[in-house]
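Excluded from the complex is one protein chain; the other protein chains are retained at their positions.
Chain IDs A and B follow the sequence of writing; residue 1 opens each chain.
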Amino acid sequence: MSWGGNFDLAWKKIPVGKEFKKPEELVAFVEKETKFYKWYSGYYSQIAVLRIKKDGSEKTVNVTLIKGKYPPMYTPEERQKMDFDKLGEQPANILWDGEWNEIKPEDFPMNVMEVILPFDMSKVIYI
Amino acid sequence: MATFEKVSLEELNRFVVQASWNIPDVLSMRGTEGVNPLIPRQLYEILSGFDSFYRWNTFEEAIIDKVGIDGVAKMAKSAHDEIGTKINSLHIWCLLAVPFGTGRGVLGNAGILKYSDNSDAMRTIVTFYKVLEQNFRTDGNLWTAFGGYKTQLLNDKMLGTLKNSLEPLTAKTKASFSRFNASGELLAFFGHFDCRLGVSDQGPYDLGDGRLMIVRDHFVNEYHYHWTDVCEELPYVYTLVFTVDKSKMKRWIINDLSTSYPSPADYQPFITHACVFKRDKWDSSVQKVPLGTLDKISEQFDTCVTKLYTKFERMCDLEKALCGAWTYSVGMLLPFALRAGIYEELCDKYGMWNNIPMVFKYFYQVNDIAVAALPKLLKGEGWVPLIP
Partner (left out) sequence: MQAIGTGFNVFKNGKVEGIIKKVEKPKDVSSLFINSRNQLNKFIIVSTSGTATFVAPMLTGGVKGMIALTGAPESHLGLLLREYKIPSIMGFQLDNIKFEDIKEGATLVMDCEDERVGKAYIK
């Protein structure tokens, strides 16, 4: 997939220039830099575009991060137990099999030059 | 043809990404409802995808040509001082979701079109949506979900008028109001072929006195549809304004589909005050309706529902599918076309009601496509952005 541009409209471009050894490190980095969208049906989401160096060349890849179940199709028993607010305090996961995800676990360790956060979070109001 | 600046491909793709999260938020559980033995909903949703994907940009450009981008912005702002209008969150949301979803998403999935098809048209569609949404919402966000799941549109003057019109409910008027609310909502769903376009909530408005106010429209007689002839004695819309005791409510969420999800779900015991208004036609003046007349009106609603049920039972699948598809392909643009003064021209010159030949070419295959693709779409899949 392609964003069709140079990310001129991106909200934040963060120079990184380091190797993330495991997916968890990348997730922690993104969580530190931005809030997640809180979808009341039962999940949180965010997307990061990574400018990475692989096999001597640079490219951009998309990573989707999720907390909770995606899509949010919970059973009645799961809903009974779910604390939606507490879910937000848990670490996110990469949605490995999502349409917007272009990395795999075996891509780590990953040399990341830049993390681009496309969406402006400043006006979002949380319930 | 008026020229206007369309969103860039990058911005368009950003919308698509956020939309792919928004869709499962509002619709993933709706995907569990299965087939409707009376109305072929999934079928008509997909059929409307053809027209919306291939033709909405033409209708929207005609609207922009007539009133300019400023005129489109003004239409959206009309929601700030009017009630009983279909310029609402759901109709605006649909202008993005339907061509991308049931249009591009489902038809692309089925191999009927390529994801790269019609990209310039998609830029018109997103631009139209963006202009509407930016001028409609008052919190700078583009989705209700990002605005704390509130749709607070009305200006202080309008809020004051509504607040002053509220009447405290007795046990009797509360029962009447509850029945009126339920029956009117059912008829509004029915008249719109079991989609939500006939119902719209906005709010909650915190009145600062321990009450939350909700403004709810029930479009019980969308007279632009031929099947609603059974409702011809009813006005176009009833607007219900009511307050709930804030201390009893954990939350009141209103999503992008203008649908409320109160917590607790059974909010009715906590309704304190209410009033009702109506418009006879889409552009008639707003008139107050006495609470003492609600029982009689509810009986009219029930009669209309029974008549519509009988009418729909007599229709064949093809007719029901076309009627349902029109509630989308025509109905979603209808309020904007009317307000721009271009509805008749869209019908006569542009043939808005005449579905494109693809609809008929694929009619008998679409059901299989719908059954396979729609549940996937409602989960947010099939929104691959454009290839530049």
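Operating definition for what follows: a residue touches a chain if its C-beta (ideal position, glycine included) is under 8 Å from a C-beta of that chain, and two chains touch if they have at least 3 such contacts.
Since the structure is predicted, the reported quantities are computational estimates derived from the model, not experimental observations.
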{"item": "Touch criterion as defined above, residue of A:Gly56, A:Pro76 or A:Pro105 at the omitted chain", "value": "A:Pro76"}
{"item": "Residue of B:Asp120, B:Asp156 or B:Asp266 touching the missing chain in the full complex", "value": "B:Asp266"}
{"item": "Candidates B:Thr32, B:Asn164 or B:Ser247 - the one touching the absent chain", "value": "B:Thr32"}
{"item": "Sole residue of B:Arg14, B:Arg41, B:His224 or B:Arg339 that reaches the chain not shown, by the stated touch rule", "value": "B:Arg41"}
{"item": "Chain not shown, touching residues in subunit B", "value": "29-30, 32-39, 41, 178, 181-183, 185-186, 189-190, 193-196, 259, 261, 264-266, 268, 302, 305-306, 309-310, 312-313"}
{"item": "On subunit A, residues whose C-beta touches the chain left out of the figure", "value": "41, 76-77, 79-80"}
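We take it that only the chains that are shown with their structure count from here on.
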{"item": "Subunit B to subunit A touching residues, read off their complex", "value": "8-14, 17-18, 20-22, 24-26, 28-29, 31-32, 139-141, 145-150, 251, 253, 255, 261, 378-388"}
{"item": "Touch list for subunit A against partner subunit B, complex", "value": "1-9, 37-41, 43, 45, 47, 70-73, 99-100, 118-119, 123-127"}
